[in-house]
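Let me begin by presenting the structure, written as structure tokens, before commenting on it.
Showing just some of the chains, left in place.
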Amino acid sequence: LIQPEYFKFASSTAAGLVIVGKRLDDCSRLQLIHKNPYWAFAKTSQIFAPSIKQSGSISQKAHISESARIGANTTIYPNVVVDDHARVGDHCVLYPGTYIGRHASIGNSTVLRANVVIEHDCKIGERVLIHAGTVIGSDGFGFAPGEHDIAKIPQVGNVVVGDDVEIGAGSTIDRAAMGETRIGQGCKLDSSVHVAHNVHIGDHSMVCGGAHIAGSAKLGRWNILAGASNVTNHVTTAERVTIGAMAGVTKSLKESGEYMGFPAVPMREWRRQIASVRRLESLFERVRKLEQLKELKDKE
Amino acid sequence: LIQPEYFKFASSTAAGLVIVGKRLDDCSRLQLIHKNPYWAFAKTSQIFAPSIKQSGSISQKAHISESARIGANTTIYPNVVVDDHARVGDHCVLYPGTYIGRHASIGNSTVLRANVVIEHDCKIGERVLIHAGTVIGSDGFGFAPGEHDIAKIPQVGNVVVGDDVEIGAGSTIDRAAMGETRIGQGCKLDSSVHVAHNVHIGDHSMVCGGAHIAGSAKLGRWNILAGASNVTNHVTTAERVTIGAMAGVTKSLKESGEYMGFPAVPMREWRRQIASVRRLESLFERVRKLEQLKELKDKE
């Protein structure tokens, strides 16, 4: 019960339990009171969510390198390939078509859904969930244009994904040129997100669908990037920065708060800009009138 | 023959057939007359398009669960995995690397190209074509930020794709938190499109490449979303709404018509906004002149 318009149903609901931010007097049902009722709802829902029973065994149709190590009670579906010297933890689930590259490591209780690719040397934390078709550790976009060709800068770094991270489907996280591309602990990334090489995303940040983070950007903790937003390369952001939908950050943001537009500015400034642009035609008209007056006066 | 500049060739063409909107007098060739010649061209082309002969059989290298049901005359390539209790209709084609999750169902005559993923419980209609690498039914982006972590809201709904839908390559359509994410009958989605959880797209809508539709948006029938456009969460649109390239819809649109810009406004309004912004520098100059005049007058 987060939105006030639902409060009126509290007295008549047939629900066994209502989750509220403050105790409701006018409600005879069991009340779960938490200052953050949405979060409490999420936690409660998790108890009731169906979980799929896994076999805990390795399919005969999977291809596991002899030098790879697989933990206890890990389920591996058909058509999974685990390459040389890769390590997969305990209680993991690897769905069909996933590929784990050489020397990559997957922490305990991590789930990779169908056709996920973890490239060589990348490190995935514990209790991570990566959705279908996502690619971790593809080469970063490092090139030096010359006179007659464009030379590739070898991408010899990797990607490190922290514990308790979730990454949506069809996303791409590129490996670092040198060092690490880093997805902080507890981050949640949506589907169709692109994270370029050497980006660091601070712990507990959220990145919504279609967002793109360009090379070497460093985001603070608890950032939120709304849908289809964009962060330019080498930019840094403070803690608790929120970037609005379709906004594009072109300069480092040293203050927490909400930003919007392209180039992104503080939300209040953007609102004023938009309001001004919408009234702009009338301003032309007003200036025209002043000019006409001037002409009239000149003639007098 | 849609564009008038081609009409002059009608008298001299060697083509066996011309497709026209109105009967051409100056043309001795066979004329196919249809008020919508582009649509008639498409329908005619389909007759001549090459179709690949399929084996109608199931590869020994596919992995079909014993509890799954496969229809008659369906072709299944190597490395396909059909999970427990999934159902695949008659005359389907499943290309290599496709994965059909538990209890998912695929209608008759549907084609899934290589590495497509249909997650558990999703329902795909008849005569649907889904291009390579697309993921249907990945978890929606439902999270409740708390003080110390971000809690996942279990995504227990599914995706329902109507009959005669086509979806491009590398797209992602997320499953509903509860209920359905719904792609209406006859919709056509391009490559690299993202549809978030609980979105409903009305029948016969078209969504172009790189468009993103955020959570719980409800689009009317016959909508067209141009390339890289964006619809914000919880927004609804009327029938026959067209969103221009790179436009972002932030509020519900109750009127049919064309919209453009961010935040999206009716096309005519956007055109005026852009024209005003382009002349804005000159306006500053004009105001400067008026102010100078005032100063002069004040001195007088």
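Letters A and B mark the chains as written, and numbering starts fresh at 1 in each.
The definition used in the following text is that a residue touches a chain if its C-beta (ideal position, glycine included) is under 8 Å from a C-beta of that chain, and two chains touch if they have at least 3 such contacts.
Remember, it's a predicted structure, so these values are computed and weren't measured experimentally.
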Quiz item: How many copies make up the whole complex, given 2 shown?
Solution: 3
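In this section, only the chains that are shown with their structure count from here on.
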Self-check item: Residues of chain B that touch chain A when the two form their complex
Solution: 63, 79, 81, 97, 99, 101-102, 115, 117, 119-120, 133-135, 138-139, 141-147, 149-154, 156, 170-172, 174, 192, 194, 196, 210, 212, 214, 228, 230, 232-233, 248, 250, 262-263, 265, 272-273, 276-277, 279-280, 283, 286-287, 290, 293
Quiz item: What residues on chain A touch chain B, complex-wise?
Solution: 36, 38-39, 41-43, 45-46, 48-50, 52, 59, 61, 77-79, 95-97, 113-115, 129, 131-133, 164, 166, 168-170, 186, 188, 190-192, 204, 206, 208-210, 222, 227-228, 245-246, 274, 277-278, 280-281, 283-284, 287, 290-291, 294
